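Here the complex is missing one protein chain, while the rest keep their positions.
Letters A, B and C name the chains as they come in the text, with residue numbers starting at 1 for each one.
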Amino acid sequence: MPVFGNDYGSEALQTESFFCCIERSVMLRAGIIGATGYTGIELVKLLRGHPAAQVAWLTSESYAGQQLSDVFPCPWSDPLLPLEDAPLADADVVFLCLPHAASMPAVAAVRSAGVKAIDLSADFRLSDTAVYQRWYNHTHNQAALLAEAVYGLPELHREPIRAASLVANPGCYATSVILGLWPLAKAGWLSGQVIADSKSGVSGAGRKPSLTTSFVEANENLSPYNIGYAHRHIAEMEQELRRGAGGRLQVASGKWQMVFSPHLLPVSRGILSTMYVNLPEGVDAAGVRAVYADAFDGEPFVHLLPAGRVATLQHAVNTNRCAIGLTFVPGTSTLILTSAIDNLLKGASGQAVQNMNVMFGLDETAGLPA
Amino acid sequence: MPVFGNDYGSEALQTESFFCCIERSVMLRAGIIGATGYTGIELVKLLRGHPAAQVAWLTSESYAGQQLSDVFPCPWSDPLLPLEDAPLADADVVFLCLPHAASMPAVAAVRSAGVKAIDLSADFRLSDTAVYQRWYNHTHNQAALLAEAVYGLPELHREPIRAASLVANPGCYATSVILGLWPLAKAGWLSGQVIADSKSGVSGAGRKPSLTTSFVEANENLSPYNIGYAHRHIAEMEQELRRGAGGRLQVASGKWQMVFSPHLLPVSRGILSTMYVNLPEGVDAAGVRAVYADAFDGEPFVHLLPAGRVATLQHAVNTNRCAIGLTFVPGTSTLILTSAIDNLLKGASGQAVQNMNVMFGLDETAGLPA
Amino acid sequence: MPVFGNDYGSEALQTESFFCCIERSVMLRAGIIGATGYTGIELVKLLRGHPAAQVAWLTSESYAGQQLSDVFPCPWSDPLLPLEDAPLADADVVFLCLPHAASMPAVAAVRSAGVKAIDLSADFRLSDTAVYQRWYNHTHNQAALLAEAVYGLPELHREPIRAASLVANPGCYATSVILGLWPLAKAGWLSGQVIADSKSGVSGAGRKPSLTTSFVEANENLSPYNIGYAHRHIAEMEQELRRGAGGRLQVASGKWQMVFSPHLLPVSRGILSTMYVNLPEGVDAAGVRAVYADAFDGEPFVHLLPAGRVATLQHAVNTNRCAIGLTFVPGTSTLILTSAIDNLLKGASGQAVQNMNVMFGLDETAGLPA
Partner (left out) sequence: MPVFGNDYGSEALQTESFFCCIERSVMLRAGIIGATGYTGIELVKLLRGHPAAQVAWLTSESYAGQQLSDVFPCPWSDPLLPLEDAPLADADVVFLCLPHAASMPAVAAVRSAGVKAIDLSADFRLSDTAVYQRWYNHTHNQAALLAEAVYGLPELHREPIRAASLVANPGCYATSVILGLWPLAKAGWLSGQVIADSKSGVSGAGRKPSLTTSFVEANENLSPYNIGYAHRHIAEMEQELRRGAGGRLQVASGKWQMVFSPHLLPVSRGILSTMYVNLPEGVDAAGVRAVYADAFDGEPFVHLLPAGRVATLQHAVNTNRCAIGLTFVPGTSTLILTSAIDNLLKGASGQAVQNMNVMFGLDETAGLPA
């Protein structure tokens, strides 16, 4: 018997009522502060396609008074308000896409208005203000808010996120590295020097023009920068992997130590991290694979690749997925992890919407390209 | 009791029941013949995100026996069947992504099985078999089917598409050129030599490896090809613009004549057509703009740009939109049209889904990135 | 008597003495004003590989006090002087790579120092100061110098360049368009509306960071800009093609009129102009080809393509060549010209070195990638 076709009354009616239902359901209202950067416009696009949420208002300091279609090649005439004019309380959730330090007072204002906040800056990611001070060279002055913030990596902290009013959305590099290493940390297998050689598309540097990110400089080029132990996302990696390990960071081959080398890649979007880890004695490929399979069992946005496959940017770009490949170097204890995300989706705005979905009890995948 | 309704208590409950409703609703089942080219995988992605349709089965001759994730960097294990094993009738609609000529018998088989067909090849676009013979150097042997086929440009033929069982999805270049010129044709203002200088991303050439489309050859390059009056999409442009003009193609400045020059552009996706038209005497900018505004009034996927703006690839890439800009050359009767689409969306698979939506009475924008 | 040697015996000896000879020969000394833009660094590279010229000194206002290797990824420690410290007279020739208007006084200073000047700005390209005023919105205040300036397109003006002390190096778009159309102008076959649809790599926009030329905006994009009759290079095209026609610009199909539409292309370097011309009655393909073959006979840097070929960017990028293809549209009087150059070589610095070679009686191809 056909699913539909000929022997029921009105196919059109049926689908129409289906769509009526969408229109009738109550939509979440989301404000976006700092809507004219790359993470801002990405949020707008995701929310416009979201079945249960919609854009409430947008702010932009640089383009205040203009409309979105003046700033991006899109047909959307949403007005761009200065932050001070934003009707904070006329939103169920606010996404903040501001530079670090600038986000702190804005988050405070949103929370004071009683609205849930998802902060895409680094300001609420590090629970230790001293660590924040050291890496960001700025004093944290919102310790109370920080105490209630949850690090927004749903694969690690889904339950706390569900209950959170303030979620600190992870950094892009941090997301690719932490998801790649976290199963090892949980298993207590993270030890010695761990090298993450990461490559990021140019949108990760933001929309403000600079020589480094200008076309002729970045095109047909590949530039390492801040390599070794200099990039701020190391702080997040260390915090989250330590938490994951729960005190079991191995010391067999010496103290666990991250070496992180970002490179600017001539693509618009995507991060690939190639990571080199030495496994403890007695740990074999099957054991590692089991640990990863277990850690990510049922995760809608982690794509654990089968044996023999490596993650590439195209596994992840334009999706909210993190693709992870496990490659064992024969005759050694070395595991090479390849971990790919879209820096603007799973590395920023996609993950922010995933967090929103979790916070509001929606289907976690709603509105997200799987 | 309503599937989704109005008087429930908590927000979480509300959104949960909302999503239940989606799962319970009846989904259209779509088969894809030739799923492992770029238009095929694009259809898979669109259908996976579609609220009212889903993939029923996929065929591939080159990769039969493998699964989709063996062929593309995705997590989807859909099996790839040889066409002869495809359960044609176990679908409400079949998309055909085959080369021209090869599509003819496959469409016939689909229609024999009583299933609606959307053909992405050129085989059913040209109503005159002599024209098909001339441009494609192949005899058309499905005249009866051809007679019932509708050219699937919803902006021109929405009502016939609604009633159609066989839709011939337009060519990518043709879509960008026809949408750009059609309002002029309708107004009876198309005359003399019309030049379309078009530039297409490399995915337009398909997935089969060739020297022309290999990275090192195409990258940092721009190559005109088949310029003048040699590219097959000219046949569609002439057919549809003649129909649009309804016999009123001006002859003031001589016979209407298309000159079409495609160029291979070093981007993955997108087409920009820059078109040069000489307007009849007495036609001014305001009149032209009014004609375009009227022609595309209410169209969800046409973005008519305001005065002073030109269409760029980024107005259209990763969306199902066609962006159109009107630029008047001062002191002349020359109108320059800029028309941009994503060749894989509005130029192929997106338009195919739009046609499916129209054919099945769904919201025309369902599942499509606006 | 030859400067270096004659009747030596062994090959090794011979080549050794050959290289000695290079070191012994007197080298032209070239100063570069504005060395830290893309045309400046390109000149440095060309001069470093030139067998008869060398860099004397470099100026930069933005990077004064630093050395070249601080500004570009190269090993060259040449100091960057502020212009006021440049030893103008310690050069046989000075290349000026300044913005228009800023170049005027600098050229005057160079000429006052008795040194030959090759100006890459627009300041001395237009012999009519009113035209300059109109297009550049700036009053020309060096009329005397302008009177002695020669438009530096060697294919058109080789003899005057040979004798010149001040050469105005042509614009990049202008070079591609003028070389493509000049044989028609000379033949008296240029008439009616001529459309030049041009596409340029991003380096044409200079090195100063801007949103338009930032990687994420330009990559995977194609943007028309200043289309129709708005780009300043039109003035050069009109001047030189009028001169080429010598009063014989056809009026058969109406007044000759340039329509010029530049597009920003996602490549670092290269310009392709696709040009549409209607030929006068009675002019056929063989006649046109003969006119082009004659016009460019013996030209070392014009590559006239055989019938059936079109110019692509890769015909020209990283060379000083202009590649020109002739395509006739069957059944029409339309000729499509494809003309490709490297905007930084034949479109700027390469042409400047070619001019230097001509001015100083050197082999015209010396130091230039053919």
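Basically, a residue touches a chain if its C-beta (ideal position, glycine included) is under 8 Å from a C-beta of that chain, and two chains touch if they have at least 3 such contacts.
Everything numeric in this text was worked out from a predicted model, so none of it was measured.
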{"item": "Visible chains in contact with the missing one", "value": "A, B, C"}
{"item": "Touching residue (missing chain; options A:64, A:259 or A:370)", "value": "A:259"}
{"item": "Contacting the left-out chain in the complete assembly, out of C:157, C:186 or C:315", "value": "C:315"}
{"item": "Contact footprint on chain C, counting only the chain that is left out", "value": "2-5, 11-12, 14-16, 18-19, 21-22, 25-26, 28-29, 45, 48-49, 51-52, 73-75, 92, 116, 220, 303, 312, 314-315, 318, 321, 323, 360-363, 366, 369-370"}
{"item": "Chain A residues touching the omitted chain (full complex)", "value": "193, 195, 197, 199, 217, 219-225, 227-229, 257, 259, 261, 263, 265-270, 272, 274, 276, 278, 310-314, 317, 325, 327-332, 334, 336, 338"}
{"item": "On chain B, residues whose C-beta touches the chain left out of the figure", "value": "38, 202-203, 207, 209-211, 213-220, 266-268"}
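We adopt the following convention: only the chains that are shown with their structure count from here on.
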{"item": "Chain at maximum distance from chain C, centres defined as averaged CA atoms", "value": "A"}
{"item": "Intercentroid distance (Cα basis), chain C paired with chain A, Å", "value": "47"}
{"item": "Contacts with two or more other chains, residues of chain B listed in rising order", "value": "220, 312, 314"}
